[in-house]
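This is the structure, below, for whatever I ask next.
With one protein chain removed, the remaining protein chains of the complex are shown where they sit.
For chain A:
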Amino acid sequence: MNFYGIKAIYLFEMARTWRTIMQSIASPVLSTSLYFIVFGSAIGSRMASIDGVSYGAFIVPGLIMLSILTESISNASFGIYMPKFTGTIYEVLSAPISAVETVIGYVGAAATKSIIIGTIILITARLFVDFSIEHPLWMIAFLVLTSVTFSLFGFIIGIWADSFQKLQIVPLMIVTPLAFLGGSFYSINMLPPFWQNVALFNPVVYLVSGFRWSFYGVADVGVGISLGMTLVFMLICLAAIGWIFRTGYRIKA
């Protein structure tokens, strides 16, 4: 195991985070704060509680998930896309480091950053609304699992993308709609029955639901199913990455 190699990639990626701290940490925190002000305080105060939870508190887990999803993907995809774009990937390819180690370095750093952002948003949210966390360990588990899974997904996008446009298109056109329709701002029980069934095909529903359960003990779908679906998505990502490195897809001629 090339631990020094993993550490080098991890620290390199984290250094990029600190270097661009305004963009990488301050901006998601700011945009989430705006959500809390608009949806949580301004509109939320006029909304009925959902499942016995005030609307302001209800959207906290969903908003954290929304940020983690988009941040994991954009971070991990950018992290691997840039060396491909500038050509510095030659060094990683020529180094005595395996595919697994490379992924641990890049994805580990992206997930770390997401977890930091998630935690900061959680603390920020506390300034706007009052909430409690019923199952803190599960909350952490969902936070970590989602960060890692979507960082893996971002890594795949970064490998696949051969232009900046493609790098943006998946997060923008697929992930954001799925996240917004995934019950960040509402319980899917509030949808008409037909759309409730459609929503079950949206993987984000399971993440938000599981995460919200860890806060308030209420969920749209069973917590076991949430956990299972997240793990399934993670395995799919791992399989895809395995295939990428076996074939050298888009990184090795």
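As a convention for this text, contacts are C-beta pairs under 8 Å (C-beta built on N, C-alpha and C of every residue); 3 or more make two chains touch, one makes a residue touch a chain; residues count from 1.
Convention: contacts and distances are computed from a predicted model.
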Per UniProt record, name of the chain withheld from view ["Cysteine desulfurase", "Allophanate hydrolase", "NADH-quinone oxidoreductase subunit J" or "ABC transporter ATP-binding protein"]: "ABC transporter ATP-binding protein"
Contacting the left-out chain in the complete assembly, out of A:Leu66, A:Ile97 or A:Val148: A:Ile97
Hidden partner chain, residues of chain A it touches: 2-5, 7-9, 11-12, 15-16, 19, 86-88, 90-98, 248, 252-253
